[in-house]
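Structure first, commentary second.
Every protein chain of the complex appears in place save one, which is left out.
Right, subunit A next:
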Amino acid sequence: MEEIKLIVNGKRLDGRDFEELRPIKIEAGVLNRADGSCYLEMGGNKVVAAVYGPREVHPKHLEDPSKAIIRYRYSMAPFSVEERKRPGPDRRSIEISKVSREALEPVIMKELFPRSAIDIFVEVLQADAGSRTACLNAASVALIDAGIPMKGMVTSVAVAKVDGILVLDPMKEEDNYGEADIPFAFLIRNGKIESITLLQMDGRVSKEELKKALEMAKKGAMQIYQLQREAILKKYIKEEEVME
């Protein structure tokens, strides 16, 4: 794979610096029939998240008498990738759904809604690298838009290693031909990173590199957090005037 140079003159293929995010666009409350929703673009990713609930659990045997259950579905549209994807869940999307759900579970205050369910659906309309991080960011905004009690905001970003250098928010080529891909998700509270809620890694990195990757991810997450906040505030600024 030596023909593909991912880093030329200290710049990445799309002209970004190593610690620069792709352009991000976030819009909250885009769906009428959902309790909360969010449309998010992160580079080439285009995702929509919808939140329903808390609502009654069906089937009943899944009900938890002490707290709400959380269901997360990550799904890719057949037209979201270069080669048409067969619709329906596959091993990859089931795994992403699981880890994403676990990233949100400690943040949502489930114990306030016993015997109910909070359903989160995220649909990838167009996929680029890091669609799971884009989905988590969208889901987090949609949850807040739905008015669900949470400890804070979840913000997610990935770090990759290409040509021996760590880069923030990898794009497709860097993901495909790079040496490692490390998605992170953080709980951000009051503008500070409190804890890690998702950490995955695929590839080869040294101990020091992993530590450095974490620092880079934190910086990137803070930038995304600001955009998430802005997106929600933009939608609700009108309401503020009303309730005064």
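By definition in this document, a contact is a pair of C-beta atoms (placed from the backbone, for glycine too) under 8 Å apart; a residue touches a chain by one contact, two chains touch by 3 or more; residues count from 1.
We take it that contacts and distances are computed from a predicted model.
One chain of the complex is hidden; its UniProt record names it "Exosome complex component Rrp4", one of "Cation:proton antiporter", "Xanthine dehydrogenase family protein molybdopterin-binding subunit", "NADH-quinone oxidoreductase subunit K" or "Exosome complex component Rrp4". For the chain left out of this panel, the touching residue among A:R71, A:K172, A:R189 or A:K212 is A:R189. The missing chain, though absent from the display, is touched by one residue of A:V99, A:I144, A:I182 or A:M216; that residue is A:I144.
Contact between subunit A and the absent chain runs through residues 35-36, 53-56, 65-66, 109, 113-116, 144-153, 187-190, 229, 232-233, 236-244.
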